[in-house]
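Left out: one protein chain. Kept in place: all the others.
By letter and in written order, the chains are A and B; residue numbering begins at 1 in each of them.
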Amino acid sequence: MGSYLLKRFAFTVFVAWAALTIMFLLLVAMPGDAVTAKSGEKALGSGIENNIRAKYGLDKPLIVQYGKFFGNLVQGDLGYSIKNDRSVNTDFKETFKTSGRLLLWGGLVQIGGSLLLGFISAARKGSLLDSATTVVSIGTQAIPVFVTGLLAQVFFGVFPSQRGWDWLSFNRFWPEKWYLGVIPNGGWKGIVLPAIVVGIVQMAFLARLLRSSMLEVLRADYLRTAFAKGLPRSRVLIKHALRNALIPYVTAASFALVEIFGIAVQTETVFGLYGIGSKVAEAALIQDAPVVLGLSAIVIISAALVSLLVDISYSFLDPRIRVGEKAAT
Amino acid sequence: MVAGNEPLLQVKDLRTYFHTEAGVVKAVDGVSFDIRAGEVVGIVGESGSGKSVTAMTILGLLPVPPAKIESGQILWKGKDLLTTSEKDLRKIRGGQIAMIFQDPMSSLNPVYTIGNQIEEMITTHQHLSKSEVRERAIDMLALVGIPKPKDRVNDYPHQFSGGMRQRAMIAMALACEPELLICDEPTTALDVTVQAQVLEVIESSAQKFGAAILLITHDLGVVAGMTDRVMVMYGGQIVERAHVDDLFYSPRMPYTWGLLGSIPRVDDTPDRRLTPIPGAPPMMSRPPAGCRFSPRCVFAVPGLCDAAVPELVTVHGAGEDHEARCARLGEAGFADNADVFLGGLA
Partner (left out) sequence: MTAVLPLGAETVLVTTEQIGYWEDVRRRFFRNKLAIAALTVLVLLVLLAILGPIIARGDYTTGRLGYELKRPGDHRWILGTDSLGRDMFKRVVRGIGISLSLAAGVTIATTLLGMVLGGLAGYIGGFLDTVVSRTIDAVYAIPYVLIGIAIISIFGRSFWTLLGSLVAVGWLSTARLFRAAVLQIRGQDFIEAARATGADTKRILLNHVVPNALPPVIVSIAFTIAGSILSESIYSFLAIGFTEPRPALGVMLLDARKSGFEVSPHILFVPATVLILLTLSIAIIGDALRDALDPKLRGAG
């Protein structure tokens, strides 16, 4: 088990490092750097441009900038905006709570919903719920998240409130108070639509995946053994089938959890939430590369940590990874 | 309560059909037999003869649909399992009738320890304290010959060899002291060297608890060493049944001759040739007319054998309770044809 975890940890560190390097190269090393972009149409004198470069260390060799980027990152310094000198840390402080809450609830919808729907669709194969999950899965894969978000606002916000159907209206403001930092306290309806919009795409996909791996496990010999023991169907399904079906599910969930960070960018914009995602999009619009880089670094590192957690849970699910083979005696 | 002579299990005219797109497959088509307490009964047949389906039907493990039990009774201590509620069936499964399957590699759940899986069997059927359950699991592993059972109880199936997994399956099956142990091809998937050991474990541990055994196999050698009575199945029907010695020394049905002729025997003369049975088992979606074996039978008489399915009738002069299903059974001297396959030994 130790060696598996060590391997996964090393892999996570490598992937996060490589991903950060790719972002660094994209944002810093490309011709047409942030300063040229800053100067925009009004051509600044080359002297002024060079002064700005010197100020942000952009005149140094790439490798020095690269070292500095990682050095600062390790110390928790995300860099400075090239447009208004603000620390990216300030942007982060302003936005991370909103994003964190959105991702937490979106992740809960994604994981909780997919477990529930996938399990029930497999146990009741061919039922209405099963078909509905399939339809939603194909649909959400093909419809951009922001369109889902806009349509959700219309059907569960605008139309109901125009007709006075308050019970169906979830288009309230984002919760203002939070209990323990993450549990909505007052105005809780505001979290419902954003969380579902963030979670539903990967939820439907994961539910389908869990369903097919459950159906595969249901044909396994050890399930017949479990029935032959006299166990009730519910126990066979949960203890013996679900537990095994979760193994492929977890691998996919690891990718899905990375993807919801990207989905959150759209969701925040659609619902007008001031989070990391909408901040990044805004920074991209004004070509503020350091802000994009700093906030992306946060996102990449968080995503990598989530993947690592999922990998660790994987090793608990599958003893073949945890415990090596003993010599048969 | 089981009265003195009443059989433990009585299967009466059982018919299990599969309704598939290709048509109705009559996997088990009118099978009747008894098993008495403590007795070892064998069912022999090629794959597709319906022997495994018979076993699965007894425990109610077949998926319905496509399987459907068309008729018959399965009387367990006088109570018909086919009309018993699922809840009561669960008490019988594992608790009174336990089963061992063919492939020990895939029959144990890979994510739980061997101990956990044996303990689950015990807690499902008995109310014991946690430590008693654990102790019993370890005792069972010791009984089936797992070395260092106290350590190995915490192992996962992938840490066991094939033979050890089958031993663990036996330990699990016998953990609640069932009265009947159904073994479906228990040694087929194992190395030849381990097969004998596993059979020995099945026999000795079942005897210890006084459990009857229903041994399902395609291997006459397995049957010869361990059973009291044998049934030969072909095309979903029993075609011959007898005490084990009578079956080997006075077989009456040409299919049994074919089976015996295709395996080597200790008493073989050096020049006897092993003769495989020509042809392939029938497609049970479209069984042949008349005797199901007639298309492959070298003794089949057109107009007789393909006219009607012969009855299973008592054979005289070849041991007690000997029955066979053959239209030409009554013909004088027909039994001598066995020589064709058995080289004059029978």
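In this text, a residue touches a chain if its C-beta (ideal position, glycine included) is under 8 Å from a C-beta of that chain, and two chains touch if they have at least 3 such contacts.
Computed from a predicted model, the values in this text were never measured in an experiment.
Enquirer: In the intact complex, which of the presented chains make contact with the chain not displayed?
Expert: Touched by the chain not displayed, across the whole complex: A.
Enquirer: Among A:Gly112, A:Gly139, A:Gly187 or A:Pro232, single out the residue that touches the unshown chain.
Expert: Missing-chain contact among the listed residues: A:Gly139.
Enquirer: Just name the one of A:Val109, A:Val136, A:Val250 or A:Val265 that touches the chain not displayed here.
Expert: In the full complex, the listed residue that touches the missing chain is A:Val265.
Enquirer: Would you write out the residues of chain A that touch the absent chain, in ascending order?
Expert: These residues of chain A touch the chain that is not shown: 14-16, 18-19, 21-23, 26-27, 30, 32-34, 37, 138-139, 141-147, 150-151, 154, 158, 162, 255, 258-259, 261-263, 265-266, 269-270, 280-281, 283-285, 287-289, 292-293, 296, 299-300, 303-304, 307.
Just so we're on the same page, only the chains that are shown with their structure count from here on.
Enquirer: Mind checking the centre-to-centre distance between chain A and chain B? Centres are C-alpha means, answer in whole Å.
Expert: The answer is 54 Å.
Enquirer: Touching chain A in the complex: which residues of chain B?
Expert: 59, 61, 89-95, 98-99, 101, 103, 106-113, 120-121, 124-125, 147, 155-156, 158-161, 164, 169, 172
Enquirer: Quick one: which bits of chain A touch chain B in the complex? Just the residue numbers, please.
Expert: Residues 220-222, 224-232, 239-240, 243-244, 247, 317-320, 323, 325-326, 328-329 of chain A touch chain B in their complex.
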